[in-house]
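The complex appears here minus one protein chain, its other protein chains still in place.
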Amino acid sequence: MSTTPLLPLADAVAAHVHDGDTVALEGFTHLIPHAAGHEIIRQSRRDLTLVRMTPDVVYDQLIGVGCAARLVFSWGGNPGVGSLHRFRDAVEHGWPRPLAIEEHSHAGMAARYVAGASGLPFGMLRGYLGTDLVDHTPSIRTVTCPFTGEELAAVPALRPDVTIIHAQQADRSGNVQLWGIAGVQKEAVLAAERAIVTVEEVVDELTPRPDAVVLPSWVVSAVSVVPDGAHPSYAAGYSERDNDFYSAWDPIARDRAAFTSWIDRHVRGTSDHAGLLAALRTEEALADA
Amino acid sequence: MSTTPLLPLADAVAAHVHDGDTVALEGFTHLIPHAAGHEIIRQSRRDLTLVRMTPDVVYDQLIGVGCAARLVFSWGGNPGVGSLHRFRDAVEHGWPRPLAIEEHSHAGMAARYVAGASGLPFGMLRGYLGTDLVDHTPSIRTVTCPFTGEELAAVPALRPDVTIIHAQQADRSGNVQLWGIAGVQKEAVLAAERAIVTVEEVVDELTPRPDAVVLPSWVVSAVSVVPDGAHPSYAAGYSERDNDFYSAWDPIARDRAAFTSWIDRHVRGTSDHAGLLAALRTEEALADA
Amino acid sequence: MPDDTVPDNTVPADTVTTDWTADEMMSVAAARLLHDGTVCFVGIGKPSTAANLARRTHAPGVVLIYESGCIGAKPTRLPLSIGDGELATTADSLVSVPEIFRYWLQAGRVDVGFLGAAQLDRYGNINSTVIGDYDSPAVRLPGAGGAPEIAASARDVIVILAHSTRAFVERCDFVTSTGGRVRVVITDLGVLEMGESGELELASVHPGTTVDDVRAATGWDLRVRPPVDQTVPPTAAELAALRDLVAA
Partner (left out) sequence: MPDDTVPDNTVPADTVTTDWTADEMMSVAAARLLHDGTVCFVGIGKPSTAANLARRTHAPGVVLIYESGCIGAKPTRLPLSIGDGELATTADSLVSVPEIFRYWLQAGRVDVGFLGAAQLDRYGNINSTVIGDYDSPAVRLPGAGGAPEIAASARDVIVILAHSTRAFVERCDFVTSTGGRVRVVITDLGVLEMGESGELELASVHPGTTVDDVRAATGWDLRVRPPVDQTVPPTAAELAALRDLVAA
């Protein structure tokens, strides 16, 4: 029986995320693999091309510590809060290093992942027409319908070296099940050369559920058990979104020193996600006291 | 609240299926809308372009009575049994009328439905290369990737005038839920101008289920309650596939007179699907006696 | 402009109120553009507030689509993010993000798409990408998200944006999405509608605001469509429903 290795997250990141890789940590508000992002920071990966439709706080962190040389994205913000200040600082002032950007629309990014998952060299859509994105993003071209003559936007397939997602469950063979808002995660996994999945728990058997995506073990390179591994994002059925954290991130990220100190304490100063969550809980308790 | 009309099947077919229409009755072994096909025969529609990936017994019947002028398809057979003899007779001998064919592969047909559901003029795939289909099917062309230069197959979007499918349940507003093997039905509905859905039953509320496709009422033109409306195909959770019927169809369809007599008795000689099922049960009882 | 996005000024005047904020006026004015059966592509913030207000008041059958894949969501409180669990659990159908953009938005199934922006020009083009030069921006904004395809594929586009000369500009620093389908712009001062000429025109001012106020807050020479109506202020019922929704 082909089984996917069940590895500690540190080992999975060490094995599958390399300097210079193109890395997609996908998640659409729900199921964002924050813990994996933190582990990439702990292991000081460099020169990554980060890919994601909706880079949010974890990408702000990866960019802020200088892991990324390049960002491929369609919307970079702190949802419901505002800007990503580390992302802005990198683009506006090159701190801590310049960040090249390749910018698409959501529909374009989705088409690129679909093309990657489908083994096609490009995806097409009715999009981008009349926008200035066309002038600034060389990976937007056109293709002509051979039947109607209509000109459509063409975008190249995304094929990350490694995609990382968070899911609710895996079974002991490494089959993965996630449910609820599934975003573009299936496509991101299938488009990638390798895939790491962090899960809330391992179960003996995956019970079929409504609105579930099941990834067979043989398309997953490693599974790591990381309870609450999406925090401050959430996993339906396991946790709630920590909206306060997203709000609290704004002032931290506005200031380079505050940001670095936060990372040093919570990420570099902890050995794993359980340690990070414990540090956050201690602070909360102190603040409430 | 926008609700979809709940109509007797005869009224739904009368309202939405017109002579000369392009009609897709989709179903992939599971959930084939046989009852709707029979109603089209009862109402003597003419000059239809029939579309389906896997035309089977119900298309054999529609072709055999002369409803169809044209068939767009990728595999036409009696699954596990053999040929469709009425289809063969129409193609080989023009009986009861000539049948024009437009022939694709499964992957090509699926890409055509996806393009239709997506509002794109064409779909593309890595397919057809080196096959003689390219020479006989003008709707297979090529498109060149603007990034890699690779030549891919291009096929035009399918946009049926009406798609008909069978599902397990609708709620009182006309939201539809089907589950189990879902084939290409979602795409076929979304690609069509109008959609009729026959259902096993109407329920107060649709309970979310694993492996379900839910179509909101506002993409469905009419819902008709037709218990066992897929027979001899099946609806998971409601009925079993009548494998004996598929076997029994072979000798009936081999002979023009036997076929016509079967249609006259079971389809034209009954007023609805309940009548047809009753006639079949009576025969079975007599055969067993 | 299709009839069902014409601002509805037929709200009974006897129930109007005066203790409302400009923010509330914007949400109410946007909600009034939605009707039973209108399929709306909704983002977080004002669009979501407006669409849910419509659903709680005059248009219980309005259909809310969130780009996270939730079709027909019926949240009991305003979602804080586009991926809130309640959007998924109350949806008629939950689909993937690629599907929502291809089968639902691109295919033309959306009647009304809402957009916000940092900048808007007279033609309805919007900028949510950068202030300043793209390659060395003064302010890097979040970027396009779904805007280019919402602007291209929704039948009608409604922009919600507070009035200021920094936002209502002669020329967008960057065209993130085009104005071809923009029908209405709702601001804290009034309502602009797309004119026959393809240029936005002032159609109504909110109570307490003058045409001159609006023109002064607009960075181009704003056309005025006479007679400029006064926007019907929020009714007591609208306000109550809105405040309920926000407090929930």
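Labels for the chains are A, B and C, by order of writing; each one numbers its residues from 1.
Just so it is clear, a residue touches a chain if its C-beta (ideal position, glycine included) is under 8 Å from a C-beta of that chain, and two chains touch if they have at least 3 such contacts.
Quantities reported herein were computed from a predicted structural model and do not represent experimental measurements.
Asks: Taking the complete complex into account, tell me which visible chains touch the one left out.
Replies: Missing chain, whole complex, touching shown chains: A, B.
Asks: Of the residues listed, A:Leu215, A:Ile252 or A:Leu277, which one is in contact with the missing chain?
Replies: A:Leu215
Asks: Among B:Leu7, B:Val23, B:Ala36 or B:Met53, which residue is in touch with the absent chain?
Replies: Once the missing chain is taken into account, the touching residue is B:Met53.
Asks: Kindly state which of the options B:His16, B:His30, B:Arg159 or B:His231 is in contact with the chain not pictured.
Replies: Looking across B:His16, B:His30, B:Arg159 or B:His231, the contact with the absent chain belongs to B:His30.
Asks: Can you tell me which of B:Glu187, B:Glu200 or B:Asp228 touches the chain that was removed from the display?
Replies: The missing chain is touched by B:Glu187.
Asks: Given that one chain is not shown, which residue among B:Ala107, B:Val202, B:Val225 or B:Ala274 touches it?
Replies: Spelled out, the listed residue whose C-beta touches the missing chain is B:Ala107.
Asks: Name every residue on chain A in touch with the hidden partner chain.
Replies: Counting only chain A, the missing chain is touched by 1-2, 117-120, 175, 186-187, 190, 214-216, 218-219.
Asks: Applying the definition given at the start, please give the residues of chain B touching the unseen chain.
Replies: Counting only chain B, the missing chain is touched by 28-30, 53-54, 73-77, 79-80, 83-84, 87-88, 91-92, 103-108, 110-111, 113-114, 125-133, 136, 180-184, 186-187, 211, 234, 236, 240-241, 243.
FYI, only the chains that are shown with their structure count from here on.
Asks: Counting in whole Å, what is the centre-to-centre distance of chain A and chain B, each centre being its mean C-alpha position?
Replies: One centre to the other, that is 41 Å.
Asks: Provide the list of chain A residues touching at least two other chains, using ranges where the numbers run on.
Replies: In chain A, the residues touching two or more other chains are 125-126, 211.
Asks: So which bits of chain C are touching at least two other chains?
Replies: 102, 106, 153
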